[in-house]
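Structure first, then comments.
With one protein chain held back, the other chains of the complex are shown just where they sit.
Note that the chains take the letters A and B in the order they are written out, and that residue 1 is the start of every chain.
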Amino acid sequence: MSKVKELFNKYQALAYVVLLALLCAVPFILPKAVYVRYACNILMYATLAGSLNIINGYSGQTCLGQAGFFAIGAYTMAALSTKFGISFWLLLPFAGILAAFVGFLVSLPTLKLKGIYLSIVTLGASEIIRIIAQTWTPVTGGAMGIKQIPYPELFGLDTFRPKYYYFIFLVIGVVFLFVTKRVLNSRVGRSWIAIREDEIAAKSLGVQTSFYKSLNFMYGAFWAGVVGCAYAPFVNYIEASQFSTDTGFNVLAMIVIGGQGTLIGPIVGSTIVTLLTETLRFLESWRYVIYAVLIIAMMWLRPQGIAGASRSILAGGKIKRKKQAEGAEGSATNG
Amino acid sequence: MADTRKPLLEAKGICKYFGGLKAVEEVDMQIMQGEIFGIIGPNGAGKTTFFNVCTGIYPPTKGKIFFEGEDITGISPEKAAQKRIARTFQNLQLFKFMTVLDNVKIGCHIKTSSNLFDAIVHTKKYRRDEEYAIEKSLDILRSIDLYEYRDTMAGNLSYGMQRKVEIARALALDPKILLLDEPAAGMNPPETRSLMEFIKMLNKEGYTITVIEHDMKFVMNSCDRILVLNFGEKIFEGTPDEVKVNKEVQSAYFGRGLVAGEALK
Partner (left out) sequence: MEYFLNQLVNGLCQGAIYALMAIGYSVIVGVVGMVTFTYGEIMMIGAFGAYYVFQFIGINLPVALLAAFASSFLLGIIVYKLCYERFFNAPRHISLLCTIGFSMLIKNLVQIVFGPETKPVLNIIDNRTFTIPLGSAISIDLKLLQIVVMILVVVLAVTLTLFFNRTKSGIALRAVSQNKDAAYLMGINVKRTAMLGNCIGCGFGGVAGILLAIYYYSISTTTWGGFSMKAFSASVLGGLVDLRMSALGGLCIGIVENLGITISSATFRDVFAFGFLIIMLVLRPQGFASKKGSRV
C-alpha cells in the first residue's frame, strides 16, 4: 500500500490526469447502459458520503441526519425549477447555501451537547425536515412530491441519458475533492482535526471550538445540498420518503465501511455500498443485514473504516508501541 | 524590598467550590514578569484546580484574576489563549495521533488568521499563514532539540519527550506567560535535570514561567518565588530560602517534629 502511495506522490499531477481521463471514459466503455447508472450513483453518493465525512470524520461530531440537508438541496432544485424555471446551474450553489444555512441552524443547539445528544438532535432535525417536506404541500408537493423536474442544460447534450448526466456528478465530485482538500490543509482544517482529536487541548490553544464546529456543520451541509440539487433531475421525481432516516443510515454505512477521516474513504464506501445495493437488489432485506454485519465488523476490526484515517482517534484511541528504539517511527493500530 | 512593578498575573481571593468541596479557598497570588514562579503543595492541595481557574477551564466561585492589569475572571480557555496565556496539562493533552510538527502547528492558530475563503482560493494571507506555521513550528522544534522527531507520531515518543512536545506546542502561542502543570511528572532524574535546564533557558530568553511541581529539588533550584498551598489554602508565598525555613510549610509537608528533610538541602 505504501509503495503505491510513494509512486503516487512522485507523479502526482500525471496520476491525476490519467485518473481523470479514465473516469471520463467510463460511461463510454461500460457495456451495459444500466452500469452507467450504477456509475452515476457511485459518483453521487461518493460526494454525499464525503459531505457526511467532513462532519463525522473531521470534527469529532457524529451526525446522523445528512438526509435532511440532502433533502433541502433536492427540494430547492425541484421546487424552484418547476415553479420558476430557474436554471440548474444557478440553483446548484444556491441549494448548497440554503442547506448550509439549515446546517447552521441545526448546529446551534448542538454546540453545548456531546455524544449521543448531538447525534439525536441531528436525527431529529432530519426527521423534522422530512415531515415538513411531507406536509408542506404548496411548496414541496406534500406526500405527492414533485414530478418532472427539468434536466440541466449541458452544452446541448441530452442529459436525460445517464451517459451524459454522469459528467455532472463527476464535475461536482472533482470540485468537492479539490476544494475540500484545500480546506483541510489549512488553518480551518487543522482546527477541525484538533477539535476531533482533543477538544480541551484545542480550546487551550485558542481554537474557538463553537465557531469551528458550526462552520464544519455548514460546510458538510453545503455539499449535501449541492448533491441533492443534482439528485433531483436525475431521478426526475422526488418525494419525502426518499429522505428518511434509512437514507441517512445508508450514507452513514458508506463512511463507516469505506472510511472516515480521509478523502478516499467515502469514495471506497460509496463504491462498495452502491455496488452491493445494485447487484443484490433481489435480496431486499438481506442487503441491509449485510450492511449491518459489515458495520459491526468494521467497529470490531477497523473502526476508522477500510480506507479511513488510521492516525486518528477514529481508529479507536489506543496506541500500540512497536518494540523499537526510543522516539522512532511507529504506527497507530486500533486497540 | 518592595516590588513596584505591576504583576503580570494576579489572583485575588480565589475560591473554587465543587458543591460542598472547597478545592481552593481564598488564594492570593502575584506573578511578576520574567520570573520563574513555583506552586507547590501536597497532593490534593488544589494546585491544578487553581491553575484551571487561572486559565479559564472553569470560573472561580469567588475572587478575581487579573492579567496585565485586565480582569479576566471567568473567560473561556480560548480567550485565555488569545491573550497568550499558554498552559500544559498534568495528564498530557497531546494530539497523540498527529506528528510532532502538526501538534506544534496547531499552536500557531492564534498567530494566524486565514479563513475558509482564504483556504479555498489560496490567497496571499493563506500562503503567508502556512509559511509562518511551518517555519515557526520548525524553529521551535529546533530550539528544543525535537527537530529530528518532527514527523514522528506524538503518541509514540517517550513520556519525557511528549512533555517537551506539549511545551513546544505551548511556545507556539508566543506566550506572555507559560503555565506548566507538573512538567516533570513521570520523569527520571536525568530527564528532570534536562527539563530544569530547558525551563531556565526559556526564562533567560524572556518567558515568564509558572510551574506546579512535586519535585522539591526542581522547585527550590529553579524558582524565583514559590507559592505553597495546602488543603486549598495559601500557606506561604516567598523565595525558596524563605520557604525552606518557614515553619508552616515544614509542618504541612513533613508533619510536626521533623525538621528539614533531604529535599531542603
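Throughout what follows, contacts are C-beta pairs under 8 Å (C-beta built on N, C-alpha and C of every residue); 3 or more make two chains touch, one makes a residue touch a chain.
Small disclaimer: the values here were computed from a predicted structure and weren't measured.
Of the chains on view, those touched by the hidden chain across the whole complex are A.
From the set A:V26, A:I120 or A:L157, the residue in touch with the chain omitted from the display is A:I120, counting the whole complex.
Checked against the hidden chain, the listed residues A:L90, A:M144, A:L280 or A:I296 yield one contact partner: A:I296. For subunit A, the residues in touch with the chain missing from this view are 56, 62, 64, 109, 112-117, 119-121, 124-125, 127-128, 131-132, 134-135, 245, 249, 252, 256, 285-286, 288-289, 291-296, 299-300, 303, 313-314, 316-318, 335.
Assume only the chains that are shown with their structure count from here on.
Inter-chain spacing, taken between the CA centroids of subunit A and subunit B, is 41 Å. Interface of subunit A with subunit B (complex): residues 179, 182-183, 185-191, 193-194, 197-198, 200-209, 215, 219, 311-313, 315, 319, 321, 326-332.
Across the complex, subunit A is touched by residues 55, 57, 76-78, 80-82, 86-87, 89, 93-98, 102, 105-107, 109-110, 112-116, 118-120, 122, 126, 129-130, 133, 148-149, 151-153, 155-158, 161, 169-170, 172-173 of subunit B.
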